[in-house]
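Heads up, one of the protein chains got dropped from this complex, but the rest are sitting where they should.
Let's look at subunit A:
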Amino acid sequence: MSSDYEYSDEEDFYDDDEDMASAGDDDSAPSDDDMDMDSFADDFKVPQHPPRKSYEIEHEPLSQQAVERLMTTDVDHISGIFGVNESTAALLLRYMNWNKERLIEKYMDNASSVSVAAGVSTPSRASPSVSGPAPIRSSGTRRRTIRQTPVPKAEPSVCPICFDDSQTSFLALSCDHSFCISCWAAYITSKIREEGEHAVRCMAEGCALVAPDPFVVSTLANSGEDEDGRTRERFQELLVRHFVSANPHLKYCPYPSCTYTVSCPSASSRSSLTTMVPTVSCGASHKFCFGCHIDSDHRPVVCPIAKMWLKKCRDDSETANWIKSNTKECSKCQSTIEKNGGCNHMTCKKCKHEFCWVCMGPWSEHGTAWYSCNRYDEKGGVDARDAQSKSRASLERYLHYYNRWANHEQSAKLSVELYNKTEKKMEEMQITSSLTWIEVQFMKRAVEEAERCRATLKWTYAMAFYLDRGNEKELFEDNQRDLEKAVEDLSELLESPIDPETISTLRQKVTDKTVYVAKRNEILLKDTSDGFAEERWKWNIAVEGFD
């Protein structure tokens, strides 16, 4: 018998077909089938990855080297246009936050003032060409004024920083402020390592010249200060980070010590975040949202709504719970009242209405039954309770969504714990029974799928809370209900006892259910994302970015 996940065979042929269901993120344990697929795919030059689904966003993980290549492209471009060398072009671009258009405009307007501001040249040296708007012509002179590599100075002076007369090697930028190589190296190291600064200025007081990259690199190398190469590495990383932060198409992977960058041009503008959920993953498979820091994957709901929901939960959920269990509303003016004494005879502080805490009816109907209420069916009481329940509705409504939202989060955590226990059992079974490793993998897949679906479900409640009433919302909630039902069924199966006798039936059931659940999740995500693209969803509250 082949794998339980037979549909993976066909993933390259189907497009948005539901049959491919959970094939998406299955990158674990490549089976023989996958291997065959790859060679087959290569023959026909079909991309190796399954086609992108409509709710997935096009993005590209970039390694640090790849980002460096992007930087080089920009640098070469500018260097070509302005006729300056690469390191000068790099300084100019960094000064302009990698905004090429603005740099070109400013530089054409007044090349020397831009050069001075970027720390490329000193004011006095640049002054002869102040009004020279033709950068090509002036490039020849400029090229000469900037030294690419440390120039050893012949004059036998003493370094004004360390006063160490044994120093023989002196370096200066084009400003001719000369210092010994060990002071330069110590200074560069301190700027890069301690301050995280990539623009290292001349050490002289008030000198704004910035050391070009070759100066930094060769000084570190020649001084012996950076033997393990970590300062140089850090320098390179700082440059990349600066480039990434200046570019709205790029984001650094937020996972600790991950060096990947993700490029996602379609999610670079704020307005795009109302029509899609840019869940991306970096080259190390860390999943994160390109648009916000709320949750690594808050599909199906878009960033502005997820943000609103979280804020509301943070502000309101505890308060709302407390109000619900400790207060009632005055049946006349709807003020929220906390009962702070034993007597059921309440007098509203605000409107002076007198009523009974138990039946909520007006106190006048109680006659002489002063401290007890036996009149539950009295008309006044029934009416008052109706009014009460209406005013409670919005609170109840919020708590309904909040509790389900929180519950799915909790359940997802619990199911992982459950799986850890199950996994132990499975390992034992591999030893004690005739089942093979591959045959006990179905549990792992099922738990992973359930977790994924619960994440979706969790956020559907945030979405449903803000969805305006109507057919669209009903359809959404139908999808939500189907997915929820399927996930609960699957979770129940996962908790059933495992013994070697029944395992094959259980395995069949779990496997079938996993495929079904994945399919439901797929349907919901696709429909929701289509809805955002078509602007089908209407909200019951003003949402940032929506009309």
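The rule is simple: contacts are C-beta pairs under 8 Å (C-beta built on N, C-alpha and C of every residue); 3 or more make two chains touch, one makes a residue touch a chain; residues count from 1.
Here is the rule we use: contacts and distances are computed from a predicted model.
Taking the options "Trafficking protein particle complex subunit 6b-like", "Phosphatidylinositol N-acetylglucosaminyltransferase subunit C", "UBC core domain-containing protein" or "RAB20, member RAS onco family" in turn, only "UBC core domain-containing protein" matches the UniProt protein name of the chain that is not displayed. The missing chain, though absent from the display, is touched by one residue of A:Pro160, A:Pro248, A:Gly470 or A:Pro500; that residue is A:Pro160. Considering A:Leu62, A:Ala111, A:Cys183 or A:Cys356, the position touching the chain not shown turns out to be A:Cys183 (whole complex). Taking the complete complex into account, A:Ala204 is the one of A:Ala204, A:Leu238, A:Val358 or A:Ala464 that touches the chain left out.
For the chain left out of this panel, the touching residue among A:Glu101, A:Glu194, A:Asp228 or A:Glu338 is A:Glu194.
Where subunit A meets the chain that is not shown, the touching residues are 160-164, 179, 182-183, 186-187, 190, 194, 203-207.
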